[in-house]
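Read the structure below first, then the notes.
One protein chain is absent from this view; the other protein chains keep their places.
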Amino acid sequence: MVEAYGCVNVELEILVEGAGLYDLTQRVSGIVSSSGVDEGLVTIFVRHTSASLIIQENADPSVLDDLQAWMDRSVPQDAQLYAHRAEGPDDMPAHIRAAITSTSITIPVMDGRLALGTWQGIFLWEHRRGPKERKFIVSVH
Amino acid sequence: MVEAYGCVNVELEILVEGAGLYDLTQRVSGIVSSSGVDEGLVTIFVRHTSASLIIQENADPSVLDDLQAWMDRSVPQDAQLYAHRAEGPDDMPAHIRAAITSTSITIPVMDGRLALGTWQGIFLWEHRRGPKERKFIVSVH
Partner (left out) sequence: MVEAYGCVNVELEILVEGAGLYDLTQRVSGIVSSSGVDEGLVTIFVRHTSASLIIQENADPSVLDDLQAWMDRSVPQDAQLYAHRAEGPDDMPAHIRAAITSTSITIPVMDGRLALGTWQGIFLWEHRRGPKERKFIVSVH
């Protein structure tokens, strides 16, 4: 077995209440701090196909509302459009919404900190309606 | 020359018959196994601008059909919409479809295995109509 040098994978969970954007920045930042890595990268990976990741503005909450509204218009929850309906009318749109955003995102670590821009936050985008426990992995490398 | 520690890049090919989703999970998993890496990451990169990568549900094939149908509606193959027509009416929509999905995806490797969620598969999404040989690179790091 070969250990990839300096790669630390940590699995985390988040409880979501339904569709919307959930800020993961503090939790990812905490993993980076405790890793002791000074110069490197952090990768976030979500272990689901109906939730996804984006980096977006962390200041005005109306940005997040407008993102959700655009998605509701562009990938409608209209059962007539889809053959895959067994898991509910919000399931197939959730898969499409995940496909056009991201399952993994990589961010540089510089001087021991996430090198995000001033207005950037890391968000899990839940695309299903109901409460769920979602798993994601933070890898510092 | 500096060798990045533990990075193994392997170029692979897949023959596609036309537009649709092709499951790469077994092939990526095989590269991870033979690398001997226990804790790390794997990055998949597609060397084309009219095919792309997504992670999606690997269970019900109707999910893949619905993904394709949404793409056909949202990025139509209507030559009147595009100035770039020299390579056929399916070429420019293919570029757009690739742009709103992913050219590279990174997945953690834990305990020597791809840390995918239960329902996650890795797919190459071919956006052109005809048969082609597509190249992708699997990097274990």
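A and B are the chain letters, set down in written order, and residue numbers restart from 1 in every chain.
Operating definition for what follows: a contact is a pair of C-beta atoms (placed from the backbone, for glycine too) under 8 Å apart; a residue touches a chain by one contact, two chains touch by 3 or more.
Note that the coordinates shown come from a computational prediction; the quantities given were computed from them, not determined experimentally.
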Interface with the undisplayed chain - residues on subunit B: 1-5, 7-9, 11, 43, 45, 47-49, 74-75, 81-84, 86, 92, 95-96, 98-100, 102-104, 106, 135, 137, 139, 141
Subunit A residues that touch the omitted chain in the full complex: 5-6, 35-41, 54-57, 60, 62-63, 65-67, 69-70, 74, 100-102, 105-110, 112, 115-117, 119-120, 140-141
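The rule is short, and it goes like this: only the chains that are shown with their structure count from here on.
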Between subunit B and subunit A, distance of the C-alpha-averaged centres to the nearest whole Å: 19
